[in-house]
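One structure follows; several queries about it will come next.
A single protein chain has been removed from this complex, and every other one stays in its place.
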Amino acid sequence: MTEDGEEMHALVERLYPLCRSITGDGVRATLDIVGEYIPLQVHEVPTGTQVLDWTVPQEWNIRDAYIADTTGRRVVDFAKSSLHVLGYSVPVSATMPLAELREHLHTLPDHPSWVPYRTSYYKPEWGFCLAQETLDALPDGEYEVRIDSTLADGHLTYAEHVVPGQVPDEVIVSCHVCHPSLANDNLAGIAVATFLARALARETPYYTYRFIYAPGTIGAITWLARNAERIDRVKHGLVLACAGDRGQLTYKRSRRGDAEIDRVLRHVLATSERPHHVAEFTPYGYDERQFCSPGFDLGVGSLSRTPYARYPEYHTSADNPDFVSPEAMADTLAVCREAFTVLDRNRRYLNLSPYGEPQLGRRGLYDSLGGRSDAKQAEMAMLWVLNLSDGEHSLLDVAERSGLPFDTVAATAGALHGAGLIKA
Amino acid sequence: MTEDGEEMHALVERLYPLCRSITGDGVRATLDIVGEYIPLQVHEVPTGTQVLDWTVPQEWNIRDAYIADTTGRRVVDFAKSSLHVLGYSVPVSATMPLAELREHLHTLPDHPSWVPYRTSYYKPEWGFCLAQETLDALPDGEYEVRIDSTLADGHLTYAEHVVPGQVPDEVIVSCHVCHPSLANDNLAGIAVATFLARALARETPYYTYRFIYAPGTIGAITWLARNAERIDRVKHGLVLACAGDRGQLTYKRSRRGDAEIDRVLRHVLATSERPHHVAEFTPYGYDERQFCSPGFDLGVGSLSRTPYARYPEYHTSADNPDFVSPEAMADTLAVCREAFTVLDRNRRYLNLSPYGEPQLGRRGLYDSLGGRSDAKQAEMAMLWVLNLSDGEHSLLDVAERSGLPFDTVAATAGALHGAGLIKA
Partner (left out) sequence: MTEDGEEMHALVERLYPLCRSITGDGVRATLDIVGEYIPLQVHEVPTGTQVLDWTVPQEWNIRDAYIADTTGRRVVDFAKSSLHVLGYSVPVSATMPLAELREHLHTLPDHPSWVPYRTSYYKPEWGFCLAQETLDALPDGEYEVRIDSTLADGHLTYAEHVVPGQVPDEVIVSCHVCHPSLANDNLAGIAVATFLARALARETPYYTYRFIYAPGTIGAITWLARNAERIDRVKHGLVLACAGDRGQLTYKRSRRGDAEIDRVLRHVLATSERPHHVAEFTPYGYDERQFCSPGFDLGVGSLSRTPYARYPEYHTSADNPDFVSPEAMADTLAVCREAFTVLDRNRRYLNLSPYGEPQLGRRGLYDSLGGRSDAKQAEMAMLWVLNLSDGEHSLLDVAERSGLPFDTVAATAGALHGAGLIKA
């Protein structure tokens, strides 16, 4: 897992310089790199396409941007950080005094060395983001301002990767790919999703797992609009965001609050040694907002480490690759894998011999239990599975009510199923 | 509001000397005075009328009553306090030794200077209530005893005041008018109800508010018996009693326990800065007993300050106008008004664009939000209202689940309704 952590961190570092936005070549370049790890199906949706209540906007691309002083020195340079330009800035090429320029400048006075991240997707504006220190050091005078961007009809780009399962019922894993040079938000989420997909692809999971790499809000809305006929197949889902900082894990419940994914994540976190927090649903955050809108109301939760806006580095240049750690990403990945293992094995069984206990000894089930202490736990698990397998209780219910490890319960159910005592 | 408090206290002082009972001219005089503040429809129900399981009793009136010593000095005088006569005393005119008289005397040995309040509505008796100190000072000897009362066929009197609303669905506000010279129980309730009615009449509330001034038990039973066909219209209700003492507010839930009125009062009290107590329903107390009998089971709770029998002054001459304060009555009134404001605005809406979030920016809804910090709260409120408006959740649900002020939620729902995004 440490190796995965290092590889995920390397992926974050590689993706970091790219200037992503809700459309444009930065997203495409990002998906190209992810595509080196797992095969991606890339979708291009034309500007103007109606998607639910929204319309796909014009595509934004940017080649260069800077503020230069009268000597031609670039005092703010897009080439150094994609954060320096207000996202979706309209093009500009002008010379103006600092006083006038100030109205287009964004800084963080409380963190004078950090550059903020700002966008204006739906209101045509231009602007620069820079450190307060940089601004303070600028003498009055004339500055050359140039943003070489294009806002024109084009496409919105998103990608999917599917790990086929034993059943067509789907689990979706979604991460947003629209943020520029920000490591935790959401390169860490992209990296964890990618390595999760790669790990799942090594086995044939029970569910079909669909990974969605899409720009926030408009991307999820576009995916939902284009997959209306497939939505009923989506049984569970997880939005990955802020997945790499050193804080404890936070699981945010789906709107339903007690969807199976909610119960699985709660169980996995509660039975692990990890400090963690389980938060109630709110209609603010990442794309769980769309998946959990009342018309869809999908069982989709969200896994983060420190949630958005709860750390000072959020949406600033301080959210850089140093802010995320290989260990933290490996830990997030481990929890995802454990949760999906539980989800995949969680079933409701029906005891075929529900009147009294079946005679387990006669079927050699006691003998099949191995060592003495394990045997006792497995015997308890057998009794619990048999007792609660009335079609109402899942194996997770059994694990929670009995206090036995889910793994023991699931293995025991497998043995009982093999002996013909229960059916799925 | 301070002005209201002073006026309510003045009303209490004016009503205080009257000798009210479950029937009789004291009730009529009380309603005459209340009628100076708000128009009342007065109902007179003849003795003998069958009302549910009960029968309207004979009407009781009293003109004079006293105990006089052999010198003719009145040692106990009804003219000084209506409490001095056992309620519904039959007439008496006799001379008897103190030893014999004692069997008809009621005192409070633990509070020797207080006069108790006692009645015998359904068992013909006569008696006097007096301070233990007064009794102790009486020398043995003969006393003249006289109660100039009439118990005869007549009427039971109650009154209603209706504030018409936008819908015929009703909220009833009920207070008992049968207690003689007791300020907290229930002149304060009468005063708060009256000023509440006057305040509501200044606007057109959503619900129709019906104020009921009736004697306890038999009055509520009479009202219920005579309004059988209207009961289905009663959606919510509040019984006001002990509304003026300096103790903290107590809301007693309806029998249902989670009726909308229960949730509204709990919310208003919980989100206010007030210390308060929310009590479970019991079938003892004031007229919630009748409204919450199992055949009706109305959503009617009860608002008090210190509940009946929980203060030593209860049902004694110490429950006088000094025992209630303008500030306490103003506070009770304020909570009622706040609660009815919430109740009136509480709706279930249906999100008309429930698939994904609607694009709020396009509709100018973000721009409509005013100042920056308010705007953020209003944006959250929009997302919450949209997310929970599935026909199942009320605005109060939204406020409680989101932690946002009800007022913000309701205003936001108004804006969304105006934009055509939700419907009632």
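By written order: A and B. Residues from 1 in each chain.
One rule holds in what follows: contacts are C-beta pairs under 8 Å (C-beta built on N, C-alpha and C of every residue); 3 or more make two chains touch, one makes a residue touch a chain.
Since the model is a prediction, treat every value here as computed from it, not as a measurement.
The chain omitted from view is touched by exactly one of A:M96, A:A201, A:I231 or A:M380, namely A:M380. Among B:L52, B:A68 or B:A201, the one in contact with the hidden chain is B:L52. Residue-level contact of subunit A with the missing chain is found at 351, 353-359, 361-362, 380, 383-384, 386-390, 401-402. Residue positions on subunit B in contact with the hidden chain: 52-54, 122-123, 217, 220-221, 224-225, 255, 282-284, 289-290, 292-297, in rising order.
Rule of thumb we're sticking to: only the chains that are shown with their structure count from here on.
Overlaying subunit A onto subunit B using CA atoms gives a rotation of 120 degrees, to the nearest 5.
Taking each chain's centre as the average of its CA atoms, subunit A and subunit B sit 55 Å apart.
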